[in-house]
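Contents: one structure, followed by commentary.
With one protein chain held back, the other chains of the complex are shown just where they sit.
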Amino acid sequence: MSIDDDEIVQRISASFEKQGLMRTIGATLGSVRPGQVEIILTPHAGVSQQYGFVHGGALGTIADSAVGFSAMSLMPSDRGVLTTECNMNFLAPAEGDRIIARGKVVKTGRTLTFCQCELFAKRDDQEQLIALFTATLIAVDGRDGISD
Amino acid sequence: MSIDDDEIVQRISASFEKQGLMRTIGATLGSVRPGQVEIILTPHAGVSQQYGFVHGGALGTIADSAVGFSAMSLMPSDRGVLTTECNMNFLAPAEGDRIIARGKVVKTGRTLTFCQCELFAKRDDQEQLIALFTATLIAVDGRDGISD
Amino acid sequence: MSIDDDEIVQRISASFEKQGLMRTIGATLGSVRPGQVEIILTPHAGVSQQYGFVHGGALGTIADSAVGFSAMSLMPSDRGVLTTECNMNFLAPAEGDRIIARGKVVKTGRTLTFCQCELFAKRDDQEQLIALFTATLIAVDGRDGISD
Partner (left out) sequence: MSIDDDEIVQRISASFEKQGLMRTIGATLGSVRPGQVEIILTPHAGVSQQYGFVHGGALGTIADSAVGFSAMSLMPSDRGVLTTECNMNFLAPAEGDRIIARGKVVKTGRTLTFCQCELFAKRDDQEQLIALFTATLIAVDGRDGISD
């Protein structure tokens, strides 16, 4: 890992710590590379919906953070990002040993960054694709008190 | 309120109690009417993203539950619903005294139910529209152990 | 109608004429008001899909133009708009005497404008909601040769 990558990991880790919702639901930061960030969630009763599966909102939460940090990892440290829209398709019930949200940047523009996130349920070392998430993020520069 | 409406409120309340994620993030059930259900979230550090606003994932979570219960409220008690896809547009940063997700059923079909949810931030008795959410839900009948 | 509204109608009409695809599919401009524009399509074999209904792509086309002109109607004449993302839910097969796409601006921001469009099928003076469309548009200022 280069020094630059190391700086990125430190920035993303510090920003992750500020997201109270990550701690509340028990999500952790996985692999961090430029333009690609993973968030991991171990299913537990506190993130369930009424049938016992992981709530779609918990999936959307880790996907949103995964793409937000993916976008942030490609930006100078004085710029932040906000999600302007997202879309999610649920392909299979969310259950297993752990849920992994793999975010990545697909396209960066002057103002907008377009990202995708695939969500997998891992059980006995088998991964199953359970949801697909896309999002558009807008860069914000030190306005409204926003920084990493 | 008719007896039928009363039964609906009881069913939705019981199902809400089974959603561990609602308790985890501190959301509560608001108004429940046939085809229209509200979920309320009082912002706190445990549902924040890195800039201190309410995390988009928390908004998506209460919106998803609001439309799920809206759809469930129009179904016989032996049928359940699962969200198959959703879309969310964020119009303003989420902050205020409380966040209200107002779900409603727009169209019911044999298999699919289409719903919308408007999210408002309330501050000093003023409400501001902060996000719009749409979702498609699929009815599931007593299969895979699914019931309310 | 005020003079300002008259100018808006002229701008939108002129821009509509430049959209070759509107003429190709036979769509016409309906009501034009600030922030609200209608596009009308009379179903014919040239806009059908394989079962004889109006093709979803034709619905998306008139919805996209309806929201684009709705956004443009609230902007100074040297700014244009481009759609960055859209989402569409199909609620009923598209058939009838005419299809009406009613676009409106929901939220305007510094850079982004969020719009919705409802699509109705009209038959024997009855209107049925057949699709719902949402879109985010980005303002572009005289860059890349873009103007109305």
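In order of appearance the chains are A, B and C, and numbering begins at 1 in each one.
Throughout what follows, a contact is a pair of C-beta atoms (placed from the backbone, for glycine too) under 8 Å apart; a residue touches a chain by one contact, two chains touch by 3 or more.
In this text, all values refer to a predicted model and were calculated from it rather than measured experimentally.
Q: In the whole complex, not just what's shown, which of C:Ile62, C:Ile99, C:Leu119 or C:Ala139 touches the removed chain?
A: Considering the complete complex, C:Ile62 is the one touching the chain left out.
Q: Applying the definition given at the start, please give the residues of chain B touching the unseen chain.
A: 84-85, 87, 111-112, 136, 138
Q: Need a quick check: the contact residues on chain C for the chain that isn't drawn.
A: 15-16, 18-21, 23-25, 44-51, 55-58, 60-65, 68, 80, 82-90, 93, 144-146, 148
Q: If the missing chain were put back, which residues of chain A would it touch?
A: These residues touch the chain not displayed: 87, 89, 91-92, 106-107, 109, 114, 116, 129, 132, 134, 136.
Following the convention adopted for this analysis, only the chains that are shown with their structure count from here on.
Q: At what distance in angstrom does the C-alpha mean of chain C lie from that of chain B?
A: Their C-alpha centroids are separated by 30 Å.
Q: From the C-alpha centre of chain A to that of chain C, how far is it in Å?
A: 34
Q: How many angstrom between the C-alpha centroids of chain B and chain A?
A: From the centre of chain A to the centre of chain B is 22 Å.
Q: Two or more other chains touching the same residue: where does that happen in chain B?
A: 87, 89
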